[in-house]
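One chain of protein is taken out of this complex; the other chains stay put.
Showing chain A:
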Amino acid sequence: MPPKPATKKKKVASPNRVEVDDDLEEWKKSKQLLKPKDQIELQDFELKELVGRTLVMTNNQIPNNIVEFSYVEKSFIPVPQVTNYIVAYECRGTIIHRDTEEAKAIIAGTDGEDGGMLNVYKSLIFTPIGSEEFEDKDKEKDEEAPAEQEDVGESEGVEAPVEEKADEEKKEEEEEIKPVSAKKLTNQFNFCERAALTYTQPPRMQETQTTPPPVKTFSGNVLQWIIYDSYQIDYAEQLEEKERERERKEKDKAPVSKYLGPPRKSKKKLPVKKGFSEEQEMRIFECWKVLERMINLNTYDEIAKDYRYWEDPSDEFREEEGTLLPLWKYSYDKTKKHTVTHICWNPWYYDLFIVCFGYLEFLKPLTEGFICLFTIKNPSYPETICLTESAVMCSDIHPKYPYMMVCGMFDGNIQVYNIQASAKQPAYMTKSHETKHSGIIWAIKWVPDLPDGELNFYSVSNDGKVNNYVLMQTELSLTTIINLYLDRDAAAGPDGTLVKLKACATYIVLHPSNPIVYMVGTEEGLIYKCSINYNAQYLMTYQAHTMPVYKIHYNKYNSSVFISCSGDWRIKIWEDNRADPLFVFDLGASVMDVEWAPYSSTVFGAVTAEGKVYVYDLNVNKYKPICTQAVVSKKRNKLTTIAFNYNMPIVIVGDDKGMVTCVKLSPNLRVPCKPPKKQQHLDQWTLQCMKLDRLLALVREPSVLAVHTDISVSDKSTI
């Protein structure tokens, strides 16, 4: 709606006004003019004066200095001037001016079109925008547009009738064009949405299948006994595992090479090729061992049967007497010249025993010693052989760990073997002169383990010391428990210095029930009762013998009773804290060894240098042995040791020609206690204790009587 101010501003044409005035003059002349009374009389010239009228763009009626009091700013502020035009209605058109290039282009483009096309356009006008028909995108007809245009034209005409003519001209122009622009003229802002659809891919099916997870079947039955059995088996395995663990720990304790004994038999009997691995060799060795056992079983079949079943029938007719049945003889070629210095049964396997080979004839020294393990199953050859650098004088097997063997040497050294691991080299040995004894070691004994599980043992030697050795991780740690000083004045040496004399210890025995008490026998014939708590004092000194004490042994049933033997031909039985012996037996030759029988509280056996074995049963005869038997030839051989088996009625005795003889005790020598009629319920142990107590009570009473016994016995035996 573009207004046309140019026409408004045009000054009104004066000729028109002059014509009107002229008419007024004429009209005035003809008629008398009525005038208001107060009309100002104007002169002609005044009346003829032309008053120009001017149209200005500003409206002078509008005040331009309106102010308003602002309470915010506390002052008057000017109010913006009111403009003189107001927009009453506004509407954006969709038509374009026909003079524009675009319109012309459209007109030119649609010129040749026929009416049919126009109709199509018309029909499309009212279709909603955004409809699917995208081909009809460029045209939209606004019907109202031309009408409005005409309205504007009319209003203009009213506003300025002066310019009617000019407007009419314009209208005519428009009329001229109208037929041409019957088609609508759209502008570029008139648009509709355009959409496009891309090509849709046709869907396609594809299938794959993964391999199914592996599946297994499992079946079983649940029954109460199955559950119970499973628990039993598992528990047994757990126990076994614990056992193995314990064993492994023990093995770790004794660090030795894993080499298990030499396959000596296989080498002897079979020329083993060097190509064999150790494992193969071991297997061959096992085979030979079985074969050897079989041959031995054949060879010694009769002896084996005797050992098991033969009981001397003549015992029934002999009162209070028994015999010894010789069984096997054990010897080893290389130890024929050695003396058996010590024998002891293995505490775990009752058919296994250890023999120490040393020498007692000090004028004919031997350079090496042996420790042999013999078994009853194989009398022909030792099970294990340990070769040592010096003669072995004594040994002991640990009661809890039957493979731990300690042995004392002639030269004062000590060696500890772990037979299970290796018999070739000791697990521990004394290395320097500081840790070893300075004399012959005569006795060695394991003692209960220390609180933290370390093994330890005591040893006694000619040098008058009682040493305690503890098996540490790699070495033996030494503690001297006591120096056995004699109760005499110090003797003057060659250069006048005084030397306190020491006793030469020959035997040590530990109290079976009181671990701090032990007894030491000496070469002077004394027996010292000591405690590990005192290192300068004896609990008691027994004036026991006049020659070296060879052995002291506690009674198994009553630990206050012990027996001792000596080179002065005598065996004495003592009671604790009693200076005088209860019994004295004179055997007419050096008593090399004596031992209580494990099966009876009153039976003991002894061997003499004359080659005889004596067996006493104090319950049967308090004066005479119930068996005296020469086991080896009197002239050539001396018996040196005796050991009762704790499980079978057999005894082994060792002699000075490296021979060990096994003899069986006849029934008379091992009569069990018969319980009295009123006390049938008592077990053998109690009965044995009672038997011994009865006997002791008989002997103990008046001290005079005891002396009398002593004399009478010695008299008898010397006669």
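Just so we're on the same page, a contact is a pair of C-beta atoms (placed from the backbone, for glycine too) under 8 Å apart; a residue touches a chain by one contact, two chains touch by 3 or more; residues count from 1.
By our rule, contacts and distances are computed from a predicted model.
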item: UniProt protein name of the chain not shown, from "Essential protein Yae1 N-terminal domain-containing protein", "Dynein light chain", "ATP synthase subunit gamma, mitochondrial" or "ER membrane protein complex subunit 3"; value: "Dynein light chain"
item: Candidates A:39, A:201, A:217 or A:432 - the one touching the absent chain; value: A:217
item: Option touching the unshown chain, where A:250, A:292, A:351 or A:580 are the choices; value: A:351
item: Omitted-chain contact residue, chosen from A:106, A:284, A:376 or A:594; value: A:376
item: Hidden partner chain, residues of chain A it touches; value: 213-224, 226-228, 230-232, 234-235, 297, 304, 307-308, 348-351, 376-377, 647-648
